[in-house]
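One structure, pasted below without further comment.
Missing here: one protein chain of the complex. Every other protein chain is in place.
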Amino acid sequence: MSARNEARLWLAQRATAALLAPCVLVHLATLVFAVRAGLSAQAILERTHGSLAWGVFYSAFVLAAALHGAIGLRTVAAEWLGWRGAGADAASAFAGLALALLGLRAVAAVVL
Amino acid sequence: MRPARNHPGWWAFIVHRLSGVGLALFLPAHFLVLGLALGGAAALDEFLRWSERPLVKAAEWGLVMLLAAHFAGGVRILALEFLPWREWHKALAAVAAAFALAAGLVFALAR
Partner (left out) sequence: MLRVAVWRGGAQGKLQEFEVPRRPSQTVLDVVTYIQRRLDSTLSYRFACRVGMCGSCAMTVNGKPRWTCRTHVDRVGGDGRLVIEPLANLPVVKDLVADLREFFDKWSRAGGRFHPTQARDADFARVRPDSRQRREADAGIECIGCAVCYAACDVVKWNPAYLGPAALNRAWTLANDPRDGAQRERLAAVAGDAGCHACHTMMSCTELCPKHLSPTRSIAGLKRATLGFALGEGES
């Protein structure tokens, strides 16, 4: 990968981090709220079913987390497993894609 | 621990890295569980009943801690990299740790 593209990955990592920060705060607050109100499927789904707002929020959250996580895993693999190069890049891209797809499926499950 | 590593910045790094890896490994499971709702509320409920067990509850708390810790460490990095340098930036590791602990406490006490 060229230095320019590596710099872009760094930038994407920071940009998704900036997007994830407020999402995480909202999510943490929601978790605390949900735990106090009782954690049943009905309680959760009541809140999220048919909600465009939650759909948009969690979709953005998922996509940002998938990209952020994939880039992070790529760095960890390079530094701790010595795994670098095209194969490693492909593996982390696959991880990001898998996270995004599983995540969007989960969003669909609770919103639709 | 290697002596050269025994300082706050290094602790901030290792917590951030390990929490990140932990979250990345946890997320697919989280998404799969939520995806159970595709089979209707009952399928999700079955899982949620299983998750009432104390060990699972403790693990959930651990995950919240991972998220809070990773968030706090990330905010530290964003501050160090994008804000004009200030001397108090060196103390950001401590601030991050404080936030994560506070979040963990709030979650633990909310039960």
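For clarity, chains are labelled A and B in written order, and residue numbers in each chain start from 1.
Throughout what follows, a contact is a pair of C-beta atoms (placed from the backbone, for glycine too) under 8 Å apart; a residue touches a chain by one contact, two chains touch by 3 or more.
Remember, predicted model here, so these are calculated numbers, not experimental data.
S.K.: Kindly state which of the options B:L80, B:V95 or B:A110 is in contact with the chain not pictured.
M.R.: Residue touching the chain left out of view: B:L80.
S.K.: Of A:A34, A:A60 or A:A78, which one is in contact with the hidden chain?
M.R.: Answer from the full complex: A:A78 touches the omitted chain.
S.K.: Mind listing the chain B residues that contact the chain we can't see here?
M.R.: Chain B touches the chain not shown through residues 2-5, 7-10, 12-13, 17, 76-77, 80-82, 85, 90.
S.K.: Spell out, residue by residue, where the missing chain touches chain A.
M.R.: Counting only chain A, the missing chain is touched by 1-4, 6-11, 78-80.
FYI, only the chains that are shown with their structure count from here on.
S.K.: When the C-alpha atoms of chain A and chain B are each averaged to a single point, how far apart are the two points in Å?
M.R.: Once rounded, the distance between the two centres reads 14 Å.
S.K.: Enumerate the contact residues on chain B facing chain A in the complex.
M.R.: Within the complex, chain B contacts chain A at residues 17, 20-21, 23-24, 27-28, 30-32, 34-38, 41-45, 48, 51, 64, 67-68, 71, 74-75, 77-78, 81-82, 103, 106-107, 110-111.
S.K.: In the complex formed with chain B, which residues of chain A make contact?
M.R.: Within the complex, chain A touches chain B at residues 14, 17-18, 20-21, 24-25, 27-28, 31-32, 35-36, 39-42, 44-45, 62, 65, 69, 72-73, 76, 95, 98-99, 102-103, 105-106, 108-110.
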